[in-house]
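Of the protein chains in this complex, one is absent; all others appear in place.
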Amino acid sequence: MKSSNEDRIYSDGNRRENHEGLKAWLNPSRYGWERISYWLQRLTGVFLLIYFVGHVIETSSLVDGKDAWNAMLELTQTTWGHLFLILVIGTSTFHSANGIRLLFTETGRGLGKPGRPDYPYSPVSLNYRQKSGIWIALILAATAMLYGASILFAGE
Amino acid sequence: MTALLSIKTRRTKLGHDEKKESTLEDSRKVVHLRVYRKNPKQDKSSHFDKFEVPVQRWTTVLDALLHAKEYLDKSIAIRYSCRMASCGSCGMKINGIPRLACYTKISEIDGNIITCEPLPNFPVIRDLVGDFSDFFDHHGAMEPFIHNQNVDIIDKNRLTEFIQTPEDVENYLQFSYCIKCGLCYSACPSVGSDTRFPGPQALAQAYRYVADNRDDATQSRLNIVDNKHGIWRCHFAGSCSVVCPKGVDPALGIQLLRGHLVNFSKNDKKLAESRTRDLGKT
Partner (left out) sequence: MKIHYITGIAALLVVAVHIIMRLVMPFSMSLEYENVIANYQNIAYAVLLESILVLIAIHGFNGLRIILIEFRQNIAWENGVTVFTLVAMIALIAYGTRTIIVANGLGSSKE
């Protein structure tokens, strides 16, 4: 019986009808901080992967000699280049700090213990530790961005 | 003279009372219900029907919908039963968030317009009624019953008691309060795009039996959820716990279950098991 269920779930068919699809993770607005952190973690992850590929290609200009390297470096010396780098600093800080929080959370740490639920049923897993973790990640990211901006724009 | 006076005062008193009653009448609010309508067998696209429904301070969304069904349009399809958040039938998306219609008072909602849509992630049967087959299949795949090799359930003479302390019960009690209303399933962003993901409800039930020290099939339960579309598709967006009307907190259960899978939190259960064994001996 189980396998037939699995087959049915596996076959796409009209099972996807009325499913939210991509909208579900692109719209973080309705369910509070944890949903926002989930959304940001994914967005920053995708952004950082794109940056990482770009960074590997950028630094490969080393092998073509000094001129190619300096030409590449020029790209990051513009205002937009600075802004992009500041964004990289911010997203990587958030992704790291929030990632450490998730490492604890997703292995069952810092969530509180199951008990007897009582009205108004505020869930123990969405406790202040989780929320402050998200805020700390956001504050760290903002601080890192400010620090990065002070270094990058000081050179001009 | 005094009699006349007393009549006069009584009249004014009466008049005052009438006035008070009429102000009560005025304060009776009217809300605009927007109800999602679609019969997949006939209609290609959906539309919203608008109803004006009088409400009191204590009127729930379900009451308002039933008023509309009774007096304005008998063809509205709703699924409901207990009207007191025990059966989990009347889950729907109310003003964008999955909620139980019977558990949501209109006075709790901001604004005068109440939009009722069917729960997302459930195929629509008609209007506000969704198809729960996938949801229940996922639940069934978790084998939601006690496995215990040492207890013979066929031979009555060999039946034994399961002994649990109140602490042992508290390990899983809150997850057993699940009423299978499907709100968490429709709030979950992973379920939104992954139809093979069991969803918060089923995974929380898997944890409910893993945490129950009467159950001895922990390993096979972990094997059920440990696959490509299994428990790893949860990313702790926490939305399931936000919408749960019974305080089940599925996100907590899923993360604790994940702790078992990455070998971090096995000790709790072992401790509980040895304690129960000791109790059994004494």
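Just so it is clear, A and B label the chains in written order, and each chain counts residues from 1 on its own.
Criterion: a residue touches a chain if its C-beta (ideal position, glycine included) is under 8 Å from a C-beta of that chain, and two chains touch if they have at least 3 such contacts.
Remember, predicted model here, so these are calculated numbers, not experimental data.
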Left-out chain, listing which of the shown chains it touches: A, B
Contact partner of the left-out chain, one of A:W69, A:F84 or A:Y121: A:W69
Subunit A residues that touch the omitted chain in the full complex: 9-10, 12, 22, 42, 45-46, 48-49, 52-53, 56-57, 59-60, 62-63, 66, 69-70, 73, 92, 96, 99-100, 103, 106-107, 151-152, 155
On subunit B, residues whose C-beta touches the chain left out of the figure: 190, 193-197, 228-229, 232-233, 262
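FYI, only the chains that are shown with their structure count from here on.
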List of subunit B residues in touch with subunit A within their complex: 96-97, 118, 120-124, 130, 134, 137-138, 140-141, 170-175, 177, 187-193, 195-196, 211, 234-239, 241-249, 251-253, 255-260, 262, 264-265
Footprint of subunit B on subunit A - complex, ascending: 2, 5-6, 8-10, 12, 14-25, 30-35, 37-39, 41-42, 102, 105-109, 111-112, 114-119, 121-126, 130
